[in-house]
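Complex shown without one protein chain; remaining protein chains in place.
Chain nomenclature is as follows: A and B, assigned in order of appearance, with residue numbering initiated at 1 for each chain independently.
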Amino acid sequence: MNYSILIGGAAGQGMDTLAQLLTKSLKRHGYFVFKHSDYMSRVRGGHNFIQIRFSDNQVYTYEDKVDIIYALNKETIDLHKDRLKEGGIVLADKAVGDNEDLLILELEDTAKTAGNSRAVTSVGMGVILKLLGLDPKPALEVIESTLKDSIVEVNKEAFGKGHEMVESRFGLEQKEDKRILIDGNTAVALGAAAAGCRYYCGYPMTPSTTVLSNMEKWSGELGIFTEQVEDEVAALNMALGASYAGVRAMTGSSGGGIALMSEALSLAGIIETPVVIINVQRPGPATGLPTRTEQADLRFVIHSGHGEFPKMVVSLRSVEDAFYQTARAFNLAEKYQIPVILLSDQYLADGETTAEPFDFKRVDIERNLHEGDLPEGRYKRYLLTDSGVSPRIIPGKFEDKLVLVDSDEHDEYGNITESSLVRKSMVDKRNKKGDLLEGEVQEPWIMGDDKPENLIVCWGSVYGPVKEALGLLQKDGYSIGALVYGDIYPFPTKTLKEKSKFAKKIIDVENNSTAQLDGLMREFALIKSDEKILKYDGRAFSVDELYNRLKEVVE
Amino acid sequence: MMTCEYNLYDPSWCPGCGNYMIRKALKQALEELEIPPHMAVVVTGIGQAAKMPHYIGANGFNGLHGRALPPAIGIKLSNKELTVIAESGDGDTYGEGGNHFIHTIRRNVNIAHFVHDNQIYGLTKGQGSPTTAMGQVTTLQYDGVKVEPVKPLALSLTMGAGFVARGFSGDIPQLVELMKEAIQYRGYAHLDIFQPCVVWNKVNTFQWYKDRVYKLPEDYDYTDFNAAYQKSLEFGDKIPTGILYKVEKEIYEDRFQFIKDGPPLVDAQLDPMDAEKLLKDFY
Partner (left out) sequence: MDYTILIGGAAGQGIETVVLLLEKTIKRSGYNVFTYKNYMSMVRGGHNFMQVRFSDRPVTTYSTKVDMIFAMTSETVDFHMGNLKKDGIVILDEELHKDRDFMHLPLQSIAKDIGNQKVVPTIGFGVIGKYFGLDPEIAKDALGETFKDKVLQMNIEALNKGYELTQTEFLLEKKKDDKIIINGNQALALGAIAAGVKYYCGYPMTPSTSVMSYISAKSKEMGIVVDQIEDEVGALNMALGASYAGTRAMTGSSGGGFALMVEALSLAGILEQPVVVVNAQRPGPATGLSTRTEQADLRFVIHAGHGEFPKMVITLRNPEDAFYQTARAFNIAEKYQIPVVIMTEEYLTDYMMTVEPFDFSRVEINRNFSWELDDTNERYKRYKYTETGVSPRLIPGKLKGVEILVDSHEHNEYGNIDESIETRNSMMKKRMKKLEGLKEELMEPEQLGAENPEILLVGFGATHGALLDAVTRLNEEGLGVGALVYGDIWPFPTKLINKLGKDAKKIITVEQNMTGQLESLILEKTRLEIFDRILKYDGRAINGDEIISGLKSILEG
């Protein structure tokens, strides 16, 4: 079974809280849940809507059609009524609409009776859960643990009254709840915290800000230094200072903020100081669409920073990926003394899903700091070695050993040099690390048929829609599989080359307009895609859209 | 070698450059304060002044132009036991790094900030800097600089800095004392240091400074903001040197309980299982 509820209204009408409560309640009933928000870049007014989809199977994306629409204003009805499934219900307060097709109730009045008209959304929630046939207890518990003490009672009261207002229509059952419900940004922050990140600085920029605010929330409890800095240029420079001094450091932003970090990224490359950076992508160029989603910064991030230096780019595919890959990123950054850039996007960042609880035991912390004695004499921060990785110590820890890092070209000690020989050997040294890194990258996830005639290639959060659409096409009888890139630079080519031998069609599915993954495939594997399914309107693929578009091109 | 002796290395500065004097004072200050070299970090941007980490034997972070302060903050917050000195020229600090200058003061991190102020761009060969006088002809402003100079001390005072001082490379004993005070001051210490650029600035020469600087008198009250502000604007025939303003303020680090009371952040024990408790909110 599979249901979707859409809540729509203007900013400021309380839909966020409602969605939060509803999503959690549904999870407590044991369902797999996926919450997807669609916001405008406004604080009041405009039109926002949230879709909550739940099922007894894992769901990875949203549907085009919905079962219940709870309209907080009339605009919602006008905009979304065509999306209602057969037998679907549109719920609204009598002040909002007056139509036979709608389920019109006195929600606001009921809220007032309960004690506060602002509790109207809790009334609505009561109605919805009753329509679904679900027990009220979990929802009441969620209200208690989520809302401020001062408003808990009135909302529980309102919810109760809503529950009494209707009869059950979809008789759903209770299942076992053992999952967590989490969004991508929070998962990233947890991964960082687990990996021992103790310095996070950033500048508020949608949709990356909640990584910062989560770290800030746990700051006291875990001893993480967090700061909202004056600008993004400061953010990465500061993180590099912290890392130089020996603390695992991270910063994050979105497109435009990441752009301001380009110079410091190059700095990270030449001073060989580890750092983790997250770019939570949104549609550009420039300010673009601040609250929407896209994955169009791939090439930009891969080549960011002037000059040549090794870096790693990892795109996050799901909330679990977000946790484990973020934790891994810190190890890789310190192992190779490089910057590691994580690519997420608004869709993943804000999309709340149910997931298996993260296993913190799977996280290892490997600092790769030099232990034991050092050779006599001045410490060589940039000692030339076979691997290109120099033994790293942090300042103040070894008496008589000084740590010098420098943004100019430098010799093994870190002192400025102009010698052509030293220059060449340092470039070779740094690049050697890049060669080693190629051995470290993980191949893309493989899904679907073993030797598929149709091979989807994609990266990042498109994973969700692709997984579902793939399942449907397999059911239809197509020979189809998919490669989903997580580690994306250096670009892993082994699996691609293998699978492309059997594939009659390679289909590139991306949220951008120039098919950036296709460019990487051509450059590194000399393989091109035959079809491209591109979406760049600021929204993610729904399972329906992707399924339909794939159907048009599969063999 | 004594544990607190700082090695010096051959600089690529022009003969007669004020940087030599400033380096001498820095070495002396650090040694007199008995700060072991491995516990000191000199953090710089780009410019002639910013080459300092290469010429004095302390830990060094020679970063990007205009970006000495952010890494300095990162370093200090990560290991409060290190003595962190941010050091760059006037262009790097008041121009390219202007935004960081303003906001660092707001934080009041416990670092010393030495600005080599020669009122010109030296490394890039003679263009006007944020402190070059209006009307001065330079290698780029052939018609004379058309903008007013920054008033660095007035700016830091306005922003609420708790330690504001000016020195002169031509008076090493005073400079040593000022540096020691700045390093010891608990909070952000702004020390703007006049120095001549013998190659590119034919106006603000050694003699020009010598003719104008005067030490603030013994009885000057450096806790008086208004007096300090007046002194900070004095920039004509007479320019005061010394500590213009010094008051106690809460430092940034102390506003983080675990940094104030705990071990340096760099020494925190790291265990992923410590973070597992956070997962409970998501059930």
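List of remarks:
Definition applied: contacts are C-beta pairs under 8 Å (C-beta built on N, C-alpha and C of every residue); 3 or more make two chains touch, one makes a residue touch a chain.
Note that the coordinates shown come from a computational prediction; the quantities given were computed from them, not determined experimentally.
Across A:122, A:407 or A:461, the residue that sits in touch with the chain not pictured is A:407. Of the options A:302, A:458 or A:483, the residue whose C-beta touches the omitted chain is A:302.
Check A:94, A:137, A:451 or A:522 against the missing chain and you find that the one touching it is A:522. Across the entire complex, the residue among A:207, A:252 or A:269 in touch with the chain not shown is A:269.
Only one of the listed residues, B:139, B:158, B:184 or B:223, touches the absent chain: B:139. Counting over the whole complex, chain B has residues 12-15, 46, 48, 62-66, 95-96, 98, 121-125, 127-128, 130, 139-143, 199-200 touching the chain that is not drawn.
Within the entire complex, the positions of chain A that touch the omitted partner chain are 40-41, 233, 254-260, 262-263, 265-267, 269-271, 281, 283-292, 294, 296-297, 299-300, 302-309, 406-409, 416, 418, 420-421, 423-424, 427-428, 431, 512-514, 519, 522-524, 526, 528, 536-539.
Everything below uses one rule, namely that only the chains that are shown with their structure count from here on.
If you average the CA atoms of chain A and of chain B, the two centres end up 40 Å from each other. Remark: chain A residues 177, 179-182, 186, 190, 193-196, 198-199, 201, 218-223, 225, 229-231, 233-235, 237-249, 263-264, 267, 271, 327, 357-358, 360-361, 363-365, 394-408, 414-416 touch chain B in the complex.
Here chain B touches chain A in the complex through residues 3, 9, 12, 36-39, 41, 43, 46, 51, 53-54, 57-64, 67, 69-75, 77-79, 81-82, 99-100, 102-103, 256-259, 262, 265-266, 268, 270-276, 278-279, 282-283, going by the rule given at the top.
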